[in-house]
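All protein chains but one are shown at their positions in the complex.
Letters are used for the chains, namely A and B, taken in the order the chains are written, and counting of residues starts over at 1 for each.
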Amino acid sequence: MRLRRAVQSLDERSGASPFFVKALRYLFPDHWSFLLGEVALYAFIVLVGTGVYLTFFFEPSLASTTYTGAYGPLHGVEMSQAYKSAVDISYEVKAGLLIRQTHHWAANVFVAAMVIHLMRIFFTGAFRKPRELTWILGLTILFTSLLEGYLGYSMIDDLLSGMGLAIGYGVALSLPLIGGNLAMALWGSAYPGLHVFESRMYIAHVLLLPLLLMALIGLHLTLVAARHHTQFKRTERQTNRRLVGVPTFPGQAPRSLGLLLAVAAVLFLLGGLVQINPIWQWGPYEAQLGTNGAQPDWYLGWLIGALRLVPGFDVTIGDYTLIPNPFWGGALFPLIVLGVLLAFPWLERRFTGERGHHNLLDRPRDAPGRTAFGAAFLLWVGLVFFAGSADRIYVFLGAGYEAMIWIYRVVVIVAPVITFFVVRAICRQLQAGDRIEAVREAAEAEAELAAVARQLPDEPDDTERAVAERP
Amino acid sequence: MSWLGRILIALLVALGLWRRRGDDEGERIVPAGERSPRAELVVLLLLFGATLCAVGFVVIYAIDAIGNQTQLLGLALGLCFALVAAALIVISRHLVVTEDNEEDYPEPGGDQESQAELTEILRESNSRFTRKRLMAGAGGVTAAAMGAALITPVASFGPWLDTDSLKETPWRRGLRLIGVDGLPLFADQIEQEVFYTAFPEHAPRDVIGSPVIVVRLDPAALRLPPERAGWAPGGILAYSKICTHAGCAISLYRTPKFAPTQPRPALVCPCHYSTFDPARGAKVMFGPAGRPLPQLPLMVGDDGILRAAGTFSERVGPAWGGVRGKPRSV
Partner (left out) sequence: MRSLLFPVRVGVLAVVLAAALATSAAAQPSSPIARPSPDQERALPLVALGAQLFAGNCAKCHGDRGQGLAPSKENVGPGAGGAGPSLRGVGALSADFYLRTGYMPLGDPHDQPQRAPVLFGDREIRALTAYVASLGKGPPIPNPSPDEGDLGAGRRLFTQHCSGCHQVVAQGGIVTGARVPPLQKATARQVAQAVRVGPYLMPKFSKKAISDRELQDIVRYVMWTKHPSDRGGWGISNLGPFPEGMVTWLIAIVALVATCVIIGKRVSS
């Protein structure tokens, strides 16, 4: 047989057959929510592919040039090579705009998919022992990706990106004690800094951070495979010691491959049909220019919300500015979010005293404290995120901006606290309901058993079977 | 089976990719499932569609005359992927066996034997050392030194310690205010209810110490701090155009047309809506900025041109440790 010969020939030279057998028979448990992480992975693959293509045409240089290309309204405008090459990718390079837009949509979807993946992991308790390392790696991937995305749209040097970069500069400066030195180290001079800063962003965006992300993702997946997937308990066969699932091959492979192609399909369809970041419309950046309602990409929206919500004050000692204002919203807030998430497996262990080994997932109601905390935390970050869009809400709906900001300043603190208690109470109610249901079912089963036993005293075997077959 | 399906199967057979197999005898690893020729047909049709889309992509790319290239290319490639995805989903549901296997999780304590083995290897490997502590210490010190040596070139970033450039501005006494069009600003050109952007003459525009926003208010309405008397000749005020919060350009000037019922004049940043009161030395009225915009004292030269009467009241740009203090003019 030809297949057998091919396998033999490969194995003789690599000895890889045992590995393949193991890999092909690795079990994937059965639930759609286990695919969310895969969506993120596939978006990343699209990002790498489209990104490599874009590097062939993008010029990371702030050297000045005059635009003479295909886009009329910019004719004769002085701009950087970086911005010009990005406009050229959109207007002159065939299929360039498709790839550029797909790349940008993929970035947005990549982070969004990671966030819902994170939520699934959190609310089902999948981060518990023995998977804390996987959890930490995942968070590192998420936060590295935020920086990666920020650098990606910042290095284009259009008006929006320049404003975003100015804010990044402001946040870097705001770090207490070291801010000034750090900003000088990165930018080399007061904003907009030395031209070489563009190269620094570029190499970080196209080499350093992607390599880091690949390494982290590889490690994350290795650890997942090493400890195996968690699973929901849906049948009696699924226990904390025994996993039920479909093997990689042939069962899972077409599913995962199909999902990869579905992700690529959505991203390329968006890339072709829905315009994203039309940089030619923004025009080139100058430090003295601004456009109303400048927003970062969605995944940094929570930071602009936080920056906008903080009341106006700097902490000073005499003439020394100890804590500049952007520190609170731009640095401390994300650090708290990251810190709480990183520490959560250990925090939970301390609160519950539960140190066991968990392969079975909780339903959210099974852990009222965790679910309530998660909902409150999510709401906290979410409200800050939405506060970042208050200006557009004012434009669309007419609710006064200043009033909204003051309301947000209160609600951001009050609502999560209330949510915590409400969600915890709901979870406990649901649990109580489950218990009553269980008791009732047990009683019914008993009654049924008794009834059957009365009717068919001669055939006890059948009765037992009937009861045993109850789901 | 339609003729299309037959042709496709014939093609695949010809390519050697299609083989009908007899039932495997003996024990199987992957259990046999039911066959589903209909699903196969659907898969073939989907693959056929995907192939067409892929070809379409190449055709659209090749023919310049086709308009809306980005949209059509995206549609072609996206649909191609979507159809293959659909084919794979049909395969996964109808043409491969979905097994329901069981497997033990790894032992909760891990593999005790290899743990012991690993520990032993690590422990026994250093038995020839006599001064283990010292060796480890020396190794650690060397590693640290080597690490420091390797990381030293990072110091070439920066200047790390010299933060002077953060304190600098090109503005100094006597410099004329130059408008965006490159022409000097005359005092009598400056009107109320308009805002102007100006730069220092003979200085780079693209540093944050350069741009100022110039407005004229009714001199009677000014409430500048007493030490700034004479900074606003004829009510003309100049403030740094860079927001003291996060460095965006102050590009909003709100100026009421009927003061009694409308909000006061204000300079506003479009990033986080810090709002500054130009009549009161750009004090913060709303928003996150922690300090006023630095003010540039003005004077009117004999030629009627606006000139700086000194440098900014404070260092420009977003706040950092040393931001409060007199700027250095360069």
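General remarks:
What we mean here is this: a residue touches a chain if its C-beta (ideal position, glycine included) is under 8 Å from a C-beta of that chain, and two chains touch if they have at least 3 such contacts.
These figures come from a predicted structure and were not determined experimentally.
Taking the complete complex into account, A:V395 is the one of A:A23, A:L177, A:A225 or A:V395 that touches the chain left out. Remark: the omitted chain is touched by one listed residue; of A:H75, A:R237, A:R409 or A:R440 this is A:H75. Only one of A:L146, A:L289 or A:V310 touches the chain withheld from this view, namely A:L289. Considering B:G234, B:P263, B:G304 or B:G325, the position touching the chain not shown turns out to be B:P263 (whole complex). Listed for chain A, the residues touching the missing chain in the whole complex are 30-36, 39, 71-77, 90-91, 97, 101, 104-105, 108-109, 112-113, 116, 159-160, 246, 255, 258-259, 262-263, 266-267, 270, 272-278, 280-283, 289-293, 295-298, 301, 389, 391-392, 394-395, 398, 401-402.
In the full complex, chain B contacts the hidden chain through residues 33-34, 70-71, 74, 85, 89, 92-94, 97-98, 100, 180, 189, 191, 193-197, 249-258, 260-263, 266, 268, 270, 273, 275, 285-287.
Keep in mind that, in the parts below, only the chains that are shown with their structure count from here on.
Interface of chain B with chain A (complex): residues 30, 61, 69-75, 77-82, 84-89, 91-92, 96-106, 108, 157-163, 165-166, 168, 197, 199, 205-211, 241-242, 245-252, 269-274, 284, 286-291, 317-325.
The touching residues of chain A, counted against chain B in their complex, run 25, 27, 94-95, 97-98, 101-102, 130, 163, 166-167, 169-171, 173-174, 176-177, 179-181, 183-186, 188-192, 226-228, 237, 240-247, 250-251, 253-255, 257-262, 264-273, 286-294, 304, 307-314, 316, 319-322, 324-326, 329-330, 357, 359, 391, 401-402.
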